[in-house]
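Complex shown without one protein chain; remaining protein chains in place.
Up next is chain A:
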Amino acid sequence: MGDTILEMRGITKAFPGVVALGGVDLRVRRGEIHALVGENGAGKSTLMNVLSGVYPHGSYGGDILVDGRVRAFRSVRDSEAAGIAIIHQELALVPQLSIAENIMLGNERTSWGVIDLDHTTRRARELLAEVGLAEDPGAPVAALSVGRQQLVEIAKALAKDVRLLILDEPTSALNETDSAKLLRLLRELRGQGITCIMISHKLNEIIEIADTITVLRDGRTIETLDPESGAVTEDRIISGMVGRDLDHRFPDRVPEIGETFFEVRDWTVDHPTQADRRVVDGVGLHVRRGEIVGLAGLMGAGRTEFAMSVFGRSYGRFAGGTVIKDGREIRTRHVGEAIANGIAYVPEDRKELGLILDDDIRRNLTLAGLERISARAVIDRGGEVVRAEDLRRRLRVKSRSVLQTTGELSGGNQQKVVLGKWMFSEPDLLILDEPTRGIDVGAKYEIYQIVHRLTAQGKGVLLISSELPELLGMCDRIYTMAQGRVTGELPRAEADQEALMKLMTTTTKTRG
């Protein structure tokens, strides 16, 4: 184990106007799982792009040594030839091609330019077995879940005889089961002598699996930690990442909870295309003023589907149920009606569902509340800029002005803009769907503060999250869902990870 497979010495990389890496050292032992952690912007992805030849030799400073020899990769192809493969956060599979074709893509065995189909299928089957995926190699990749696509990506890397596998946020889009499966696979690969570098924000996973942890901050190596010493805790890693001690990952709050003002009864939704598939089945819950209510569940439990359906029936086919607000039934037949009744929904996928990336911050902020800044359908553009600027300052969105395009902002700042859009519409109930997914610790903390400010104004919040510590740290009360049904309701004092997990998995066995 003492043998070094990779050494990066004094790596520097500058983009026009900004230094992304200011001298990073990284030493990876052969056959280990090496975690690379840091806030967004610390330089993790840039470092891996340097290593894999995305940024060619000459465009960065410092040396890369593989097996003790200095290498100069001019392209991804060069680094692959040296046995290095990178799996990006956003998967690079061709959805229409079959699993086998994807696995062998760029690596096909051919004779006279004709692909040897037998070999392709056989090899794909072997590799699928290796990653523990029982799928037909001829099935199209598009039919697979994200977790399975990730395994196909790994099989594809294995097809190239990878010795050093780099994974960028491999579990960020996976549910707990798939994450566990992936981590198990990484351990197996380690047993076969494959070295792994893993970038992740999920610190509990890292502590569980990594042999070594390197912390980056502001483009520099801060420290290298050894989890086996036992002294490495999540808080310890975070303090290395943010450069300060973080006693509380969640801001303090004294809840001031009022009376129940929002209630959903027997909400039932069918799948949009599959006729008799019930996605949400008789869900009932209530929210009090000033309360943060959590909604826990595994992927596919129907949380997002429930939320979107309540929010103007924007998911699936409505099959029944009532929404009661302030003691009387309200209608939410389309999104406009839901907004008019004081409901807001911050979607899970901010780029696809939350923002218009080509538009500036101002236009995104005001889109859901245009009537607040217009008279007779004519927009008061002066007032619009003033109010948008005010929101931008309150949310501390890091940008030049409200006229900057949202596509240019970092993930955390984009998320603040989406939140701001819904603050602008002044709702009474905010549904937040995975509001901190994929954003760094600092921005998470700011978002929590914003949520607290909203509840202090007497608004109710329904928080959907797949991260149990987040639910436990933020919520006053937590509902659990499984297979479209509410399976439990726990006040904060009685909730812990084990109890929640048990409720979230109560009925999953019946369906496999």
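Going forward, a contact is a pair of C-beta atoms (placed from the backbone, for glycine too) under 8 Å apart; a residue touches a chain by one contact, two chains touch by 3 or more; residues count from 1.
The rule we apply is simple: contacts and distances are computed from a predicted model.
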| item | value |
| --- | --- |
| Among "Isoquinoline 1-oxidoreductase, beta subunit", "Glutamate synthase domain-containing protein 1", "Carbon-monoxide dehydrogenase small subunit" or "Xylose transport system permease protein XylH", the UniProt name of the subunit that does not appear here | "Xylose transport system permease protein XylH" |
| From A:R69, A:R328 or A:R400, residue that would touch the chain that is not displayed | A:R400 |
| Chain not shown: contacting residue from A:S79, A:N413 or A:T436 | A:N413 |
| Touch with the omitted chain, as defined above, among A:I257, A:L353 or A:M501 | A:L353 |
| Among A:G68, A:G336 or A:P491, residue touching the chain not depicted | A:G336 |
| Absent chain, residues of chain A that touch it | 15-20, 39-43, 45-46, 49, 54-55, 76, 90-93, 95, 145-146, 149, 173, 218-219, 272-273, 299-300, 304-305, 308, 311-312, 314-316, 334-336, 338-339, 345, 347-349, 351-359, 363, 367-368, 370-371, 374, 377-379, 381-382, 385-386, 389, 398-401, 403-405, 407-413, 421, 434, 440-443, 445-446 |
